[in-house]
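Every protein chain of the complex appears in place save one, which is left out.
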Amino acid sequence: MRNVAWKWGGGSVAILVAIVIFIVPFTFIVFTAGKTQAEASFLEFTWPTEWVLFENIATVLQNRDWLLVRAFVNSTLLTVGAVSIMVVLGAMVGYVLQRRKSRWNPVVNTLVLAGLIIPPAVVPTIWVLQGLGLFKTLVGLIAVHVAFGLSFCILLFRAFVATIPRELDEAAVIDGAGPVKLFFRVIFPLLRSVIVTVIVVQAVFVFSDFTYALYFLPGDANATVQLTTFNYISQSASAFNLLFADVLLITIPPLIMYIFFQRQIVAGMTSGAVKG
Amino acid sequence: MVPRTTRRSIVALGAGGLALSLALAGCSAGDSDSDGGAVELSFLVDNGESTVSTAEALAEAFTAENPDITITVETRPQGADGDNVVKTRLATGEMADLFQYNSGSLLQALNPDQTLVNIADEPYIDKLDENFVTSVATDNGVYGVPMGQSMAGAMLYNKDIYADLGLEIPESWDEFIANSEAIKEAGVAAPIVQTYGDTWTSQLFVLGDFNNVLAENPDWAEEYTNNEAKYVDQPAFAGFEHLQAAYDAGLFNEDFASATYADGVSMVATGEGAHYPMLTFAASQLATTNPEATDTVGSFPIPGDDASTFGLTVWMPTYTVFVPQSTEGAKLDAAKQFLEFLTTPEACDIQAEANAPQGPFVVEGCSLPDDVPAMVSDLQQYFDAGQTNLALEFLSPIKGPALEQITVAVGSGITSAADGAAQYDEDVKKQAQQLGIEGW
Partner (left out) sequence: MTTATATGRTATGRTATSPPKPAKRKPMKSPYPSWFFIPAGVFYVVLFLVPTVASFYFSLTRWTLFDVEFIGFDNFIRFFQEPQLVTGFINTFIYAFLTSGAKVVLGLLFGVLLSSQIIGRGFLRATIFFPVLVSTIGVGILFKVLMDPFDGPINETLAAIGIQGPGWLTDPSIALLSVALVDIWKGVGLATLIYIAGMVAIPQEYYEAAKVDGAGAWNNFRHITLPLLRPATVTVVLLSLIGGLRSFDLIWAMTGGGPGFTSDVLASVIYKQYQAGFFGLSTAGNVVLFLVVAAIIFPLSWWLNRKEADQ
């Protein structure tokens, strides 16, 4: 009885609230993206007098010689590369950090928190990259993202490894599994929903970042998607219609990815966690 | 620095203007075919739509004349991020072969003597307006060539309102306030438009008043650089004072705190607002949003207390092209050829076509097309009469970074003019110390 009331009642209320708080702003983005530049420049929440959404999208796509398409390729490579390295390395550290008490732990913990707190130092980082011959390369930018993102991964993994019973480790060790096999074959698969969470969160960070791309990977050939939004903001005459068309274009693909991935997070949850 | 956005060029800044036409003798063209190898140059510009299109048009025209040199345009953001990208790339030796940046105090922060190629001995420098050359020079060299026009910090106004109410162009602050009160009385429009939704627009009362400061004290800029002249004292205090007076008199538009620059321009265009202190690069915004009003929106200099000092505060082209020292050999030769190309009338025409002109060119032999917007043509008389002075940022390397927040606070009644001016003096002091200028 209560289940049904909760399912429909709670659901309907939540949907209603979501529409007001989250969908209304979204419609503003669509409206503005559908306006002409002159109309959009007044930034009003109104129905466009003339819909030019597809023209705007076409303009944004073709602008600067299909820059956005190149940027999508770059951002995808960057996100996939950085996030996969981060997840594996971060999980390794988080796992050992949680499982083993050693005198190094306080040091590592401190460094992890420091990594979250201290903002990256741009110019010295460029010097290091130049020294390694990685400046202005995608590999270099991936490495930078890995370095800056590791702390977050470690923190999350350390917290969630605690939920995996130690008995599993012990059983695997008795079965003769070495540390590498234990981790990659036993622990890593069990971390699935955390891994997907970390992937989603970090992919969002890497994908939405523009500062690092701006400084560590200059040049149009290397542009990432967030940098393309800058093309439509200027002090003398901003093109808000194109800006929001661009925002739409670069937000929808990750949103679809998210919808796909979040199913993976809850895949382990067969019947719903709270039966209430 | 107020604007970081526009381009265009200049005719002559009053008397001090056009330099010698002699020295150009033998050095115009023809020294291109040195080694015959193809050269590829990269050219970093800000990502304003008009900047990019102008730069690409210039690059294309240049390559048409010099087939063995191709120029690829790269972009960076505008504003502070853009400044820092330029600085970072220069400091790490990774700058493009050519780049566009501001002249004046922003240029000085790039340490031009150490980072840029000195072009003082190039023949085409003589074709540039003297004031412009000052704005791209240090004691040791000259570094840039304009890609755009000069402009003015002026009072944009709606001509229809002035005609309907029978108002005259005010030449002193009191006359200006009298006009504004009359407009308020008539209830037809907001007398003065302010748009603090875009904070940078708040600085015009102070920065645009500089002509009047210099008219009172011609040495003010130098004294200011030497830590002798202050904003808390007259004549410079007047700018802050006027801002507060206008707020106190209730002359601003109702939504001044949230309105944006685009709102401001179209308010003057549609007659919702009567005056809007702004830089004349607003011509390009006007052409985008209210093209029908290019003849309705006029301009006059921002008046000071004394009608006898009435005149324009002028900004040098904010878009200037520089060559970094990391450009060498054949690329350097090619880059210099491009700079020379920028000083030809042909290049000026390309610029005038790509964007609504905002003021006179600063290159000899360049002239504006006939159909310039009224807000630009209205100002020609002051240039012709020599009633102009450069803005402070071209005469002193020091400009406090917090001015726009301070003027918003004064213009919103949060801070008094006296406190605002004092805060700004502190801000200037901080800037001067950071720049390591002597005497601070």
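In order of appearance the chains are A and B, and numbering begins at 1 in each one.
Here is the rule we go by: contacts are C-beta pairs under 8 Å (C-beta built on N, C-alpha and C of every residue); 3 or more make two chains touch, one makes a residue touch a chain.
Here the structure is a predicted model, which means the values were calculated and not measured.
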Missing chain: touched chains present in the view: A, B
Candidates B:43, B:101, B:196 or B:237 - the one touching the absent chain: B:196
Full-complex contact with the absent chain, from B:169, B:257, B:287 or B:330: B:257
Full-complex contact with the absent chain, from A:15, A:73 or A:221: A:15
Which residue of A:53, A:67, A:83 or A:144 touches the chain not shown here: A:144
Absent chain, residues of chain B that touch it: 80, 83-84, 87-88, 90-91, 109-111, 114-115, 196-197, 199, 254-255, 257-258, 401-402, 405-406, 408-409, 412, 414-415, 423, 426, 430-431, 433-436
Chain A, residues in touch with the chain not shown (by the definition above): 2-3, 6-8, 10-12, 14-15, 18, 21-26, 28-29, 43-45, 85, 89-90, 92-93, 95-96, 99-100, 102, 104, 108-111, 113-121, 123-125, 127-129, 132, 143-144, 146-148, 150-152, 154-156, 159-160, 162-163, 169, 172-173, 177, 179, 182-183, 193-194, 196-197, 200-201, 204, 208, 210, 226, 229, 233, 240, 243-244, 247, 250-251, 254-255, 258-259, 262-263, 265-266, 268-276
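Keep in mind that, in the parts below, only the chains that are shown with their structure count from here on.
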Chain A residues touching chain B - in the complex, by the definition given at the top: 37-38, 41-43, 64, 122-123, 126-127, 130, 135-136, 211, 214-215, 218-220, 227, 230-239
Residues of chain B that touch chain A when the two form their complex: 3-6, 46-50, 52, 74-79, 81, 84-85, 88-89, 91-92, 94, 198, 200, 260-263, 266, 281-282, 284-285, 288-290
